[in-house]
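This report concerns only the one structure given below.
Just one protein chain is left out here, and the rest sit where they should.
And now, chain A:
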Amino acid sequence: MAAEREPPPLGEGEQTDFRELEDGDDLFTSTVSTLESSPSSPEPASLPAEDISTKSNGPKAAELLLDDDREDLFAEATEEVSLDSPEREPILSPEPTPAITPVTPTALVMPRVDSHTMSIPSMFDRNQEEIEEEENGDMFDIQISVSDPEKVGDGMNAYMAYKVTTKTSLSMFSKNEFSVKRRFSDFLGLHSKLATKYMHIGYIVPPVPEKSIVGMTKVKVGKEDPSSAEFVEKRRSALERFLERTVKHPTLLQDPDLRQFLENSELPRAVSTQALSGAGILRMVNKAADAVNKMTIKMNESDAWFEEKQQQFENLDQQLRKLHTSVEALVCHRKELSANTAAFAKSAAMLGNSEDHTALSRALSQLAEVEEKIDQLHQEQAYADFYLFSELLSDYIRLISAVKGVFDQRIKCWQKWQDAQATLQKKREAEAKLQYANKPDKLQQAKEEIREWEAKVQQGERDFEQISKTIRKEVGRFERERVKDFKSVIVKYLESLVQTQQQVHLNLLPFCA
């Protein structure tokens, strides 16, 4: 029946907003988000809000690294670009000039600097070819696997160590294949760093699994039961997906913390995450979002795209949650089916033993064997239901949470800009008053303050435009990934169902023979 409701022919990415994002070009642009084209760009009207000249590389970069105050970061920009409001279509920038190495923007983009984790990225040696490779749509040659969960230590101080293996041909890594041991709090630490660095400027950081006191306690206590094995497997799988999604993201891939996580044999223990979970980080980063929501002044949205998208994500969130609930019920019932089939199989075997008619006794024993095999199949299917279908949905529910967070960050950014404008206005009024008060030093100070706040207003506007641009790109990327992900998982899931049915069929045949 669905066939009659053929959706309008929608090629991929046919939405006007994202047409440009089909090309790999934009991916690279996102990497150099703050470095977009030099003033010699042929399309002056579509220049990005930010422009950091080549002069800001090198030593300046180092200076900036230690600067805690984000606002001053871009004050160093010596070249000003016309601040036309960004057009609907995301900007297509040409190839960046070779002098601009991709790494620097990352450094610039990270405003909140934990000096102890800051390391000068060694990505200066990334060459143009690699960059081009990456332009071709998230096809970075890097594969991550999380495997071999191992219990380390005893009692309540015990923890699970996971082996994180990276296979890559990217030259930003020192080797082609390497592995390290990481524990869960290391992953939480990495996620927290990435979220803190990138979410407030509009990047969607993939979600990390939640802490689970119940789950981990069982493991620590050393219960070797199937439920704790399941818990560890669920976690391992989720951690793997977290890393896989993170390295697929062109900007996050270049983050030094990520590289350190993947490469360094020893990591400083992420203590602060003991109290924080993935959701906790999101909450922290989005703290301002609550303040924003409580504001009576609604943002003057000049760009309907954001409103539409927000609504769309809200709907998607609701629908995914409903579907997730149904699938969880399915997993539960399928597990029950498996258990009940196993119980029946045992009962049928006993009945067969009890049966005094030889042929019937044999038939009942056969039935019992068949049912036993079928119960195994049901259990495997329940795993597929869960690991393929259910986990995909819960990943996306968390991802959408991150997306919503990023939208809220934009509102916060806008508010900051508005506040700067209000302050500037006040300063101007104050200066005007002082004009007639004959207090030259105060007047001088007022004039300085005005200059300061003018710069802040400009910065605020630039930031807002930048975050808007980044979000558009990120959303485009998210949508593409979502379509890809769902398609591939749906097909895998259906194949698992086929597999199960074929096995059931095979097992039933001899009974009828």
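By our rule, a contact is a pair of C-beta atoms (placed from the backbone, for glycine too) under 8 Å apart; a residue touches a chain by one contact, two chains touch by 3 or more; residues count from 1.
Here, contacts and distances are computed from a predicted model.
S.K.: Can you pick, from "F-actin-capping protein subunit alpha", "Aldehyde dehydrogenase", "Sorting nexin 5" or "DNA-directed RNA polymerases I and III subunit RPAC2", the UniProt protein name of the chain not displayed?
M.R.: Protein name of the absent chain (UniProt record): "Sorting nexin 5".
S.K.: Tell me which residue among A:Lys151, A:Arg269, A:His333 or A:Arg451 touches the hidden chain in the full complex.
M.R.: Considering the complete complex, A:His333 is the one touching the chain left out.
S.K.: Per the definition of touch given earlier, which of A:Leu320, A:Val406, A:Leu424 or A:Ala446 contacts the omitted chain?
M.R.: Considering the complete complex, A:Leu320 is the one touching the chain left out.
S.K.: Which candidate, A:Asn176, A:Ser227, A:Asn264 or A:Ser347, sits in contact with the chain we can't see?
M.R.: If we include the chain that is not displayed, A:Ser347 is the one touching it.
S.K.: Going by the touch rule given at the top, which residues of chain A touch the chain that is not shown?
M.R.: Missing-chain contacts on chain A: residues 1-3, 5, 7, 10-12, 15, 312, 315-316, 319-320, 322-323, 326-327, 329-330, 333-334, 336-337, 340-341, 343-344, 347-348, 350-351, 354-357, 359-360, 363-364, 367, 479, 482-483, 486-487, 490-491, 494-495, 497-498, 501-502, 504-505, 508-509, 511-512.
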